[in-house]
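With one protein chain removed, the remaining protein chains of the complex are shown where they sit.
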């Protein structure tokens, strides 16, 4: 910092310079906080999804939110949440982990890239799926915090297994632990 | 910033306002740094675990640290570290990767949520395990940096494989690479 002071106390210029640097700093810090808040929103979205906490899941989106999961399109939050609630019910285990956040904040809007790894296991159908995908999301700042405005991904690959090929495969559901 | 200056130099009010904003900023920045330090602690905990660096692993915890891995309970650090040292020795490959940090700092304490993906391979027993879990941790600020006060998770799923079902499965241990 190059502020200069006169002999008789700080000049108005020095304080104005300091005020301007402080404004810049506040903007930078707010961006870092926004980025972290958006990451936490994404984590809550995926945590409630995999926990089948559909009310919590719904609250991650604004009502007008849209979705596009590689062509599986939703025009609003109600359609998106209803689909998940109906298709990812009990008897179906999911893991959705989003990595590599690249978040850009512009005022009250933001965009996010993510790299998904996901897994679906439906033992009744001897079915297991795993895949990777790149997400491109849009977020909106609301009075209650950041919310998802659009979420969508494009698959990098998707593989499915017939669990009949793995007779020794055993699945235990939430809250079970084999280490004990 | 709305600081106002008098005709004859900056007012005491302007500087006091600036000092108060600077205090707020310092608190915000410190929180971001604490969050990152806690993430790095968790990464060191899992890196030393998967590297079987038990001394480094032990140093991630305060002595009174407790653990609860879905019912596998430890009452202090000694019990937790001893269990890992005895049960995750050579001949057993582990991968523990923690995702989706949701960290909240309150003074010298903090809480953390994480979404684990883990894998255990014991070739001698033709055994492979993979699973997901949500961690709920508590952390303590010490003179040497943040340390784990409690770590625990609840499984979302756990699957085990009999490697006898996969006769073409080949495992190579640390430091081996098939690309070359």
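The chains carry the letters A and B, assigned in the order they are written, with residues numbered from 1 in each.
As a working rule, a contact is a pair of C-beta atoms (placed from the backbone, for glycine too) under 8 Å apart; a residue touches a chain by one contact, two chains touch by 3 or more.
Just so it is clear, the structure is predicted and the values come from calculations on it, not from any experiment.
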Residue touching the undisplayed chain, where the options are B:60, B:121 or B:149: B:121
Listed in rising order, the chain A residues that touch the chain left out are 1, 3, 5, 9-10, 14-15, 18, 21-22, 25, 28-29, 32, 35, 69-72, 87, 99-102, 113, 115, 117, 129, 132, 134, 154-162, 164-166
Missing-chain contacts mapped onto chain B: 9-12, 14-16, 18-19, 22-23, 25-26, 29, 32-33, 36, 39-40, 42-44, 46-47, 50-51, 93, 95, 97-99, 117, 121, 165-180
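The criterion applied here is as follows: only the chains that are shown with their structure count from here on.
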Could you give the separation in Å between the centres of chain A and chain B, each centre being the mean of its C-alpha atoms? 19
